[in-house]
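Note that this is a trimmed complex: some chains were dropped, and none of the rest were shifted.
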Amino acid sequence: MAPQYAPSLRSRLAPLLLFLQIGFIFIYAFYIEIESHVKEDGITFSNFYAEFQDVNVMVILGFGFLCTFLVRYGFSGLGFNLLVAVMATQWAIILNGIESWYYRGMIKINLRSLVVAEMCSASALISIGAVLGKTNPVHLVLIALLEVSGFVLNEWLLQTLLKVQPLKSIMLLHIFGAFFGLTLTWILYRKGSEQQFEKEKFDRKTGLFSMLGTMFIWMFWPSFNSVLVDNHTPGRKLGAVFSTYLALAVSAVTAAAVSVLCSPKGKLNPIHMQSSILAGGVAVGVSMSVVHQPWEAMTIGFTAALVSTIGFRYLKIHMLLAFKCHDTCAVLSTHGLAGLLGWLAHLLLQIKDCDDHTTAIRFAVFHICTLFITISLSLSMGIITGLLLKWNFWRPPQDKKCFDDQAFWEFPQLAVHK
Amino acid sequence: MAPQYAPSLRSRLAPLLLFLQIGFIFIYAFYIEIESHVKEDGITFSNFYAEFQDVNVMVILGFGFLCTFLVRYGFSGLGFNLLVAVMATQWAIILNGIESWYYRGMIKINLRSLVVAEMCSASALISIGAVLGKTNPVHLVLIALLEVSGFVLNEWLLQTLLKVQPLKSIMLLHIFGAFFGLTLTWILYRKGSEQQFEKEKFDRKTGLFSMLGTMFIWMFWPSFNSVLVDNHTPGRKLGAVFSTYLALAVSAVTAAAVSVLCSPKGKLNPIHMQSSILAGGVAVGVSMSVVHQPWEAMTIGFTAALVSTIGFRYLKIHMLLAFKCHDTCAVLSTHGLAGLLGWLAHLLLQIKDCDDHTTAIRFAVFHICTLFITISLSLSMGIITGLLLKWNFWRPPQDKKCFDDQAFWEFPQLAVHK
């Protein structure tokens, strides 16, 4: 008979966290220093800090509360998100500085490094959305570290092999994260979960908490997309802000319309309103550098919300039944499909701008390679991570304890009835 | 017998939203472009963006969560607020640019246009507060578009006929929105609603969500009032921030004191603490340009909270019973009365500053005309909109389905108990 209690993580989680954290402190002590002088490119501290905070709010609070929709899994969603985000950010700062360490022996960090690291960490949080509730925090920390490593490797490959601009390669975080997460959840598939998990439910109040997270992500997405756009040509940064804002606005309207259309009773689905209103931000983020007109951004937002809402309605259940791939937060439709759409929009817009055929074809090949490398690496890293996590040493929760805070949290002073 | 289910909106909401959204995309494609060069008046991108985000947070998150206080209407309050806000903002950008389109054939938009558009949209959201719960999303979208049209028309009239400064005419948004909403709810009055609606209730948790919205509005109001104040004389912007902050602080204290005084048991009323603590921000916003001393702002905040709390206590029920005007979010006392008070404070302070009688009288006439035009237009637009919405074609929810998410949202995975 299976044990009644979830396995204790005392001998797994605590040593792992302490070991990693002390290790990070040592690495930081020897190799990392703060770059104190002002950057020459006009980005001074004060006009960058507010945007950094917007990104920080999205990563810590936005993603965190987004994961509180499960009725019994709110503390885990929020708490593990924080834990994973700070581990991944510390690790990403180190990884992003390896090249500089190789040449100069030291890693110099500034506010920009921190923003880039938080974006790598956002990529890991997207992956985690796919396996949320079916894993324990030990798994999540390992996933985050491996995903970030894979993502930084991908960035480096793209920049070295294909001379992709840094910003473009970072914005692939949605595609990388989504496919990594999907592979992972496919490998970690639990038999019998075609039926819904017993506790995979939400109620009105947790739904509102989750909406809170969504709102913060929705509102600050213009900062997320524009923060790394350089300030040399002021119009570009404003353009990124406007494109993202308009795409998100159109996404919200379209998601509502399509959700009502798809429903036989003509009702809105709260999950559509939570995930698909964000699709425009993903798609514009990926294609940002070639979006010059407001209507282009709006059309991308429209299509992204359409694809994402329909994907959620018909694809999610298909993925589960046909491919045995249980995707808790629907990262496929929110980040995966919208990211691919953004990639496609980038291709089409760039080709439209090209004067002759040769350049267009050359760009298309280059652009397809970029996607190919990203997805291959994402799938391979997902498989490796998944196989590592299948090891019972990490003490996965039983099926009955999935989606349940009680497995990982103690509530000594809990009020009995409401 | 009345049907048991709320009427389906599939054939109304979805086509309306898609039609409007695709229409907006076409208009944007042909007539709107982003103004990329830096403004000459010293407002650069980076020191404006943080304040834009504060306003954005107020409009999307603040107003949204403010409307979640109804126990069964949280998703509608929050979701429809987002929907309406983005529709109204897109529409306001177009309307505000009509003049420029007329002369130059194109509408150039920048961050300032977006802020102005969000303020017009805030005006529509205030109106919606009065009819919340008794309408369906189709109604709300129509209300928003018509209200924004009326408000922009009012702005144009005031600026053309009376040479009112743009900022002053925008700040009348509270008065315009409140009276528009009140007229609307008076026309849409449902027989038998002298008794409370069955589901017009709140509980502790939804009250806290609503407090969250209030807090964000309270905290970021200094940004809302100061964002459009020009930066030529730095003191003015700081003055607007300080006036708003102090007025809000005094409002919070006064609302608590008056609430306790009005209650026979000496207890605080949570709704007072939610609506009346904001009254100072409204009143100072309207009178801002003549408030120069901290104590003036504080006195305005004090009076506004006093009027608003007493108005809420005694006027709301009177409005319902005597005038058959059911005002869900108490926009009369929060925005209407406080706005009028701000208008009066403006008059008095300006007259005090005048050197001679002639100027004072001239200003008074001019100031009274401003209010007269605003209220007339607001009432007329409210009547037109109300009559349009009375049409059964829009499928209003039955009385029993008012204040109920179930009428518009489907909850497939809702946890049964808990």
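Chains here go by letter, A and B, matching the order in which they are written, and residues are numbered from 1 within each.
The definition used in the following text is that a contact is a pair of C-beta atoms (placed from the backbone, for glycine too) under 8 Å apart; a residue touches a chain by one contact, two chains touch by 3 or more.
Only a predicted model underlies this, so the values are computations on that prediction, with no experimental measurement involved.
Depicted are 2 of the identical subunits; the complete assembly encoded in this structure file consists of 3 such copies.
Assume only the chains that are shown with their structure count from here on.
Centre-to-centre, using mean CA coordinates, subunit A is 35 Å away from subunit B. Remark: subunit B residues 5, 8-11, 13-14, 17-18, 20-22, 24-26, 28-29, 32-34, 36-38, 44-47, 49-50, 53, 56-57, 60-61, 64-65, 68, 72, 74-75, 78-79, 82-83, 86-87, 89-90, 109-111, 114, 137, 205-206, 209, 212, 405, 408-415, 418 touch subunit A in the complex. Taken together, the subunit A residues at the contact with subunit B in this complex read 47-48, 50-51, 54, 71, 196, 200-205, 207-208, 211-212, 215-216, 218-220, 223, 231, 233-235, 237-239, 241-242, 245-246, 248-250, 252-254, 256-258, 260-261, 263, 265-270, 273, 277, 293-295, 298-299, 302.
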